[in-house]
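For this view, one protein chain was removed and the others were kept in their places.
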Amino acid sequence: MIRTVAQYLESLDDGREMWCMGERVKDVRTHPTISGIIRTAALDYVLPHHPEYRHLFVTQDEDGEAVNYLLTSPKSAQDLLRRRECFATAMRTGGGVLLHCMGADALAAFTVTANAMDKALGTDYSQRVENYRKLLMKQDLGITGAITDVKGDRGLRPSRQKQHPDYYLRVVDRQKEGIVVRGAKVHISASPCANELLCSPCRTHGEEDKDYALAFAVPCNAKGVKMLAVEPVNRTYGAEGRFDYPKTSALQPTECLIVFDDVFVPWERVFMCGEWQYSRMLAYAFGSYHRLFGTCKMIGKLEAITGAAALVAEYNGVAHADHIRKKLAWMAMITHMVAELGKAACLDPVKEFGLDVAMPNPMSINAAKFTFASNFHQMCQHLQDIAGGLCTTVPAYRDWQNPDIQPYIDKYLGAKEGVPTEHRLRLMRLIKDVTCNYWQIDTIHGEGSMAAQQMHLYGNADWDTLKAAAMRAAHIDGWQDNPIYGKLLSAEDVEMPPVDESYASIPVGLK
Amino acid sequence: MIRTVAQYLESLDDGREMWCMGERVKDVRTHPTISGIIRTAALDYVLPHHPEYRHLFVTQDEDGEAVNYLLTSPKSAQDLLRRRECFATAMRTGGGVLLHCMGADALAAFTVTANAMDKALGTDYSQRVENYRKLLMKQDLGITGAITDVKGDRGLRPSRQKQHPDYYLRVVDRQKEGIVVRGAKVHISASPCANELLCSPCRTHGEEDKDYALAFAVPCNAKGVKMLAVEPVNRTYGAEGRFDYPKTSALQPTECLIVFDDVFVPWERVFMCGEWQYSRMLAYAFGSYHRLFGTCKMIGKLEAITGAAALVAEYNGVAHADHIRKKLAWMAMITHMVAELGKAACLDPVKEFGLDVAMPNPMSINAAKFTFASNFHQMCQHLQDIAGGLCTTVPAYRDWQNPDIQPYIDKYLGAKEGVPTEHRLRLMRLIKDVTCNYWQIDTIHGEGSMAAQQMHLYGNADWDTLKAAAMRAAHIDGWQDNPIYGKLLSAEDVEMPPVDESYASIPVGLK
Amino acid sequence: MIRTVAQYLESLDDGREMWCMGERVKDVRTHPTISGIIRTAALDYVLPHHPEYRHLFVTQDEDGEAVNYLLTSPKSAQDLLRRRECFATAMRTGGGVLLHCMGADALAAFTVTANAMDKALGTDYSQRVENYRKLLMKQDLGITGAITDVKGDRGLRPSRQKQHPDYYLRVVDRQKEGIVVRGAKVHISASPCANELLCSPCRTHGEEDKDYALAFAVPCNAKGVKMLAVEPVNRTYGAEGRFDYPKTSALQPTECLIVFDDVFVPWERVFMCGEWQYSRMLAYAFGSYHRLFGTCKMIGKLEAITGAAALVAEYNGVAHADHIRKKLAWMAMITHMVAELGKAACLDPVKEFGLDVAMPNPMSINAAKFTFASNFHQMCQHLQDIAGGLCTTVPAYRDWQNPDIQPYIDKYLGAKEGVPTEHRLRLMRLIKDVTCNYWQIDTIHGEGSMAAQQMHLYGNADWDTLKAAAMRAAHIDGWQDNPIYGKLLSAEDVEMPPVDESYASIPVGLK
Partner (left out) sequence: MIRTVAQYLESLDDGREMWCMGERVKDVRTHPTISGIIRTAALDYVLPHHPEYRHLFVTQDEDGEAVNYLLTSPKSAQDLLRRRECFATAMRTGGGVLLHCMGADALAAFTVTANAMDKALGTDYSQRVENYRKLLMKQDLGITGAITDVKGDRGLRPSRQKQHPDYYLRVVDRQKEGIVVRGAKVHISASPCANELLCSPCRTHGEEDKDYALAFAVPCNAKGVKMLAVEPVNRTYGAEGRFDYPKTSALQPTECLIVFDDVFVPWERVFMCGEWQYSRMLAYAFGSYHRLFGTCKMIGKLEAITGAAALVAEYNGVAHADHIRKKLAWMAMITHMVAELGKAACLDPVKEFGLDVAMPNPMSINAAKFTFASNFHQMCQHLQDIAGGLCTTVPAYRDWQNPDIQPYIDKYLGAKEGVPTEHRLRLMRLIKDVTCNYWQIDTIHGEGSMAAQQMHLYGNADWDTLKAAAMRAAHIDGWQDNPIYGKLLSAEDVEMPPVDESYASIPVGLK
């Protein structure tokens, strides 16, 4: 089944316990900021119906029924490339697959591990996973992965934590019909928009930690599940949000701290329980799949950032400066590399564990992730540097809407002829939204830009002395009048006996 | 005179026209967010009365009256060191000298340029500057510098702008009693807290731009002065601000876009008007002084950031990891270097232009500024990296204050034994406050930390082949079984004629 | 035809004028150091005969005769991938394709430009290029590209040089049978081993520079061609070379400064003469092809360097240190990225200019080149860092061969049990060979390694004060006793009027 947006929105009215900024969320669909991400998540139910994208997002299950492609398990390079195309396209759209990225990657990882456990231990996890997959497909449920435990003291294993044993999600009771779990998962993306939570370990376990080797799925409104939504990045919405925080108002953080307060999970939804030797494989498989998503997420982000840098250079009238072009070239290069390395990871997948699944090439996918993670701050620095201080001090929507002050803003914050001031403001707001923090920008632009320091350093260095140092070293005349190097002695003046030319290892000198 | 806090606060009730978020600010002292920085600025009137700091901030004028030291002009290395000590101490305090940093640096720069103009052109600017300084001292006024013009198209000079001629502040009328000025200054720090605005060019001018070569001072409530305050970094205040944004709620951005809508300035307050050859000197002198302030500002910031990194490593239980220690060592090194280079700039000042003033050494001060500006993003990256994703998803004050959910937060977001959860939350909020943006942190921690990628890259690299490449190159046996390098040919197998040993330049080979 | 090694070597005895270290080279095949690269270049005539590599290097011409694949023009992604495979394999072998890389890339670029010129100008260059290609194939000649002019003052165009007009190669006479050329090309790789020189412009030209828009081919022994070989990297050969400089003794620099002292070129070997509008295309096409070679060249080099780092970590007994592993992971990542980006450049070629040729994707190939060029020094730094100072002070072959001192070297320069000292010496010599210079290594290891500084910085930083700064900022108790932060004032103590809660833009505070 492929649900409609209306069906999806309807499904969210399920009585879940969610909190935001200390207030109980009455309805995620109407909360001022959370409704923004619900709207974005709804794209997952628009794209499969759209003629341009249907071929990507829709496939058929064994009954011939149309189902969401992201709920299938990738088996080849071609499957990974299509998955990548779904992710990249939807994220460029502005946040589609928000709702399926974590969950789809967790589901794929469940498949890998279930197969391996069944083969080695004679368990029947694969059947459970396939049954659950069928349920998801038939009902077209929105899923997310709940992976990261709160961890407590990171220097201690799960079972050795000192304050309480619940810093990692664990089974506290094994009953006939199912299990009872306790603990909390943190930073769980897309959870306000999801129907189902797929839970998985986030680390390697030893035998003593076997109660923590635990994978399962529960609905978001399961009894005992409490979702504490993270603070919105900003507290704006509607037209104000669109203007002031054009990117984050549509893509406010979706993370929740999810507490599992003795939640019951029936056995058919349990996909690992005690098989501590396989926690590592599950975490590794999830990570490999999810880094592929990460590189797709970044394509749109890096394109927007690089494009914003090119655009603001134009708006500011500095597009022709050589150092600006070099920065832009570098930003375009990083953007290109992340995309290509992600593609390379699909083209040359690994068939881990001898199973019928394809996982992204680990060298390429980790190189892609590391490339953007290690360079993103530098990209922000370049963008902030090119934009100028206005990317932090730009007026806000409420300023711009006020007719008493708009004329002054319009007059004074224009720049390049032909560019409406409002365009420049909107672009600066975008840059503020995606690169801000205030301190970083202040650090660059307060007391003059880095280019100003470079100019002063160039202008104030004692080039005569520095060149004299080089000339003297290279035996080029011209250093003799320098006050520092000119008066120095030379070892050349030391009188030495003649060289003994009888050593075999050294060629005889030129006379 | 040294004013009391009460006198200072009283002086701000002066009818100035200020706007914030599209609303007219009724009283800066009671506006929810602006009052936070007023409170911080008021430290400038606490420190001189405090027994520990009086010796730094208070000196005597020629009449023997106690006056603010920052209103004097530095004449020696000792003066610069004391100025540095004032700046560094007050900024560590949390934002003292907020109100005097820009203004004091502008005033010092006026002195430099006035002397130079008088000497070369026979003007009487020095006398005007000294009279104005006396006024400031006697009334102990809060001053800020208004330097940066809005600039329009940055590729065009002031007089060549296409849309209108007012992108740089200019004189539009010269009258008997004074001049009329029009234009706007942007990013003007401390302006909501100031009594006086000291305006100065921000760039070099040519003769055609002489109407823009303009320096003067006006009160903040002068007719025609409109101050458009920048949006607060966050919209919290009081206890919520203290918890959620501990640093910025006390140090919200203070910048205004200041419009000069045909403002009249009497001649005794005009310190440059048309002397375009001296715009460069004024901008340069201001920049040199103000970068000294910048390095002082950063001491406290870098200490807080470096300390937060050390503390969060402890709270998270990872203080003993080698890679954490190396990051901490680097952060401590940058912090130390900025402080030491600022000190070096004072110890070896330049006596520019043959005048009786001392300016910070330009190599040292620009190196100091460049060191923090070019490394700050890296420091943020390290801090975000060490803190973990919780530094963006940490609950907010309104969450923590809610008794229904506090117990869960308390239980699950603890870490190292002995550290109260609230302490960890407060520290994470600080880190969120000073390093955030959400995208940067997501970029690092989404899909696993950089250390995870490094682990996978290390684990997945084909070390056998790589080592075989090295062994083969070094003629060490062991590469022969490698599938890639083992089967390669070697040039050694090519049969060559014997070497001709008769060349003088090459020593004969060892047999 | 596919020549044998013997036929190739025979062909080099052609009376060419070559100099090395001021001495006339009597025979390139027997010169002590040049013969080393001749031996390496001869691999180009071994690989096509070898059963493992024949499928890569040999194809058939239109007559069905076996010819060198590198002499064909790539028309598709598949062709580029095969070309890449040839380059990468042969360079891993130790320097195969040395002789064909520059020449093959120049030949491919001639094809691109000839087609474009013929189409636009009605010339018959394509026919000439194809005839010349046929000659090369039938005789299986070794070719190199002579691209870089000596350039004189780089700030001036070719025709505006002040000292003489010959800083860029130019036509000085157009005769009935051919043209006469004068000038010099510099850094011409593989020229001592080549039969033919393919000359091409290295930059964009304007109309005034049309005499410099010049492409042609001449044999190495043409009258007036003078080849001045660059100094060998080291002056060793034979067994001493193998031990002391295992990589460069087989791959000594092959560059010549080639003087064209009024050399005659018949028209059938002229491929551009005056068509200044096409110099840019020729230079661009050559650059695109040659950067593909560059990435292939680096695969083997980066593998050897990364492998050497892993191996020396083992030999030194430090392979388990976390910071070593992070460095190794990074080196493996760069190595991997260069290979993958080169592959990506082939997979997504550009069909420039509407012609039937495929050129490497310019984003990917330039990203690949930039990745290794901008990171190579860092890789050297890591390798030198891991190896320790011994990679510069390691004994040489003549030391090791001396029975009086070998026992001491053997005893004292061993390290990890089970690793023969000779292996460690050979590896250190390789590292010295490929990363040295002495100053760099001294800079790292003199006065203690960087890790030592990091340890001292960590050990000496004033962590109490730094943490106090953070605690105070985050409102966490514990900073009060710190001598610096403990006594500072707080703005909290300033008495302020109550906040006005009537502003619409700010939410009401939590009581």
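Letters A, B and C name the chains as they come in the text, with residue numbers starting at 1 for each one.
The working rule: a contact is a pair of C-beta atoms (placed from the backbone, for glycine too) under 8 Å apart; a residue touches a chain by one contact, two chains touch by 3 or more.
On a predicted model such as this, the values are computed, not experimentally measured, just so you know.
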Check each of C:Met21, C:Val67 or C:Leu197 against the chain that is not shown and name the one that touches it.
-> C:Met21
Which residue from B:His31, B:Arg235, B:Arg269 or B:His475 sits in contact with the chain not drawn here?
-> B:Arg235
Among the options A:Arg39, A:Lys75, A:Lys134 or A:Arg157, the absent chain makes contact with A:Arg39
Looking beyond the chains shown, say which of C:Val58, C:Leu135 or C:Leu413 touches the absent one.
-> C:Leu413
On chain C, residues whose C-beta touches the chain left out of the figure = 19, 21-24, 148, 150-156, 162-164, 166-167, 183-184, 186-187, 189, 226, 228, 230-231, 233, 235, 244, 248, 253, 255, 257, 259, 261, 287, 290-291, 293-294, 297-298, 301, 316-318, 320, 362-363, 366-367, 369-370, 372-374, 376-378, 380-381, 389-390, 392-402, 404-405, 408-409, 411-417, 434-440, 443-448, 450, 452-454, 456-457, 459-461, 504-508
Which residue numbers on chain B touch the omitted chain?
-> 22, 235, 332-333, 336-337, 340-341, 343-344, 347, 363-364, 366-367, 370-371, 398, 505, 507, 510
Residues on chain A that touch the omitted chain in the whole complex?
-> 5, 9, 20-23, 26-27, 29-33, 35, 38-40, 42-43, 46-47, 50, 52-53, 89, 92-96, 232, 235-240, 242-243, 246-247, 250, 300, 303-308, 310-311, 321-323, 325-326, 328-330, 332-333, 335-336, 397-398, 401, 423, 426-427, 429-430, 434, 453-455, 457-458, 461, 463, 465-476, 484-485, 487-501, 503-507, 509-510
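Going forward, only the chains that are shown with their structure count from here on.
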Please name the chain that ends up farthest from chain B once chain centres are defined by their CA atoms averaged.
-> C
Whole-Å distance, C-alpha centre of chain B to that of chain C, is 41
Shared-interface residues of chain B (touching two or more other chains) are 21-23, 235, 397-398, 401, 434, 453-454, 457, 461, 504-507, 510
